[in-house]
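Here the complex is missing one protein chain, while the rest keep their positions.
Lettered A and B in written order, each chain numbered from 1.
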Amino acid sequence: MRNEGWQKAPASGRAASPGKNGRVAIRDVSIPVQSDLDIVGARHQGRSLAAALGFSPGDATLIATAISELARNIILYAKRGQIILKPVAQSDSSGLVIVASDEGPGIPDVRRALEDGYSTSQSLGLGLPGVRRLMDEFEIVSEVNRGTKVTVKKWRR
Amino acid sequence: MRKTAQSPTSYSPSTEELLSELVAHLRQNRTQLREEWARRITEAKLLTAMSKEEIFAEATAVYDNYVEALESGTFEALQAYARNLSERIIPRGVETHEVIGIVLLLRDVLARSLFAKYQTDFALLNHILDAYEPAANRIANTVAVGFVQERERVIREQQEAIRVLSTPVLQVRERLLILPIIGVIDPQRARQLTEQLLRGIRTNRAKVVVMDITGVPVMDASVANHIVQTVEATRLLGATVIITGLSPEIAQTLVTIGVDLSKMYTVGDLQGGIEEAERLLGYKVAPVSESSASA
Partner (left out) sequence: MEVPILKQGPYLIASIQSALSDNDLMELRDSLVNQVGKFRSRGVIVDVTALDVMDSFATRTLRDIAHMIRLRGAEMVIVGIQPEVAFALVRLGLKLEGVSTALDLEEGIFYLDRMTRLRGKEARTRAQ
């Protein structure tokens, strides 16, 4: 049975946006996640990309932290998956979309996983409410035995 | 009315002719129409911030500009006038709905006088209205937009001023920071505040922060959350936060929201908070079970 829990519709536009100083267009970055070393790599890349896109250091840290949480979820529950970082642009702002996907066991009760009581202070928490708090937009699609895809978005202020 | 070569079979005056006839009518009946307009403004309880004389004076200026715009077909002068008018009346407390209201009233007053004049010639009345409508709409639009833009500009300036005034992180003593929060805290400002504070703690190596919220008028769940988060983040940097200016009402709100006030260090007013902070700094007490290394 397919489970969907979503907060806001993702923004339009998958165009890569040029760097702040008119540098070469930044493309999507695809990061395979299979080991705990990949978690470190993913968040480093996330931070670099965020900085290149002109995010403030504070926001870049929020992005890197969210990536770390999402990557770790993949390792913990699906053993492998991938994280895609997509720069996006809208009429008056630019931002970053992060898609964390896997083909793992899926989340049986997405609604419950999004509740705050299900927090990362417990050892088996998914930390999804926390990730949602870090980002501007959050969307999750999960199907038991098919996999999970979490899409989050942060806009540059 | 001059005959034109436009249509040989039926008489169809050009828009320019119609408008100049219209303008002539409006100029001729200027006194009466202005008075009627001013009367209706008062009846509709608009521009209550202004006196009758002021209303009449502005009404005259708007009327003349209106007719001018109808005649010339250009709107730059009207735009400039609208901005000028807005600059004058916004500080008086005139609101958007009032400005839109009076412009629409004028439109109505003039339309009705046209009805009265041309009621015997329905076809001509129609032609005149065809010419009048788009022009009148454009005028109403120009004035309203001019006003709204000016108002937005003023609000932005005020917000910026408040922002600048009310996010200072003050170092008054060594290792002691004061953060007086004044005004409305939106999420954006709250984030700025927290970032500024945390950086300030690092730069000044502060051990105590006195956060004064006397000047915060509204406390809701989101503001409370921001404050709680700021306090928690400050603790992570090894500093203690003393909150001052917490009114009984706000304390009640916080408790209702679910904030654990027992975990927060609060003192009545700013002065008391500073004294408490100095005590903490001068007389160091080693905590037994607290999670902060300061105090």
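One rule holds in what follows: a contact is a pair of C-beta atoms (placed from the backbone, for glycine too) under 8 Å apart; a residue touches a chain by one contact, two chains touch by 3 or more.
As the structure is a computational prediction, the values presented were derived from the model and not from experiment.
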item	value
Chains shown that the absent chain touches, full complex	A, B
Residue in contact with the excluded chain [from A:I31, A:A64 or A:V97]	A:A64
Contact set of chain B toward the excluded chain (per top definition)	194-195, 198-199, 201-202, 205, 207, 229-230, 232-239, 284, 286, 288, 290-294
Chain A, residues in touch with the chain not shown (by the definition above)	36-37, 39-40, 43-44, 47, 57-58, 60-62, 64-65, 68-69, 72, 116, 119-121, 123, 125, 127, 129-131, 133-134
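The rule is simple: only the chains that are shown with their structure count from here on.
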item	value
Between chain B and chain A, distance of the C-alpha-averaged centres to the nearest whole Å	37
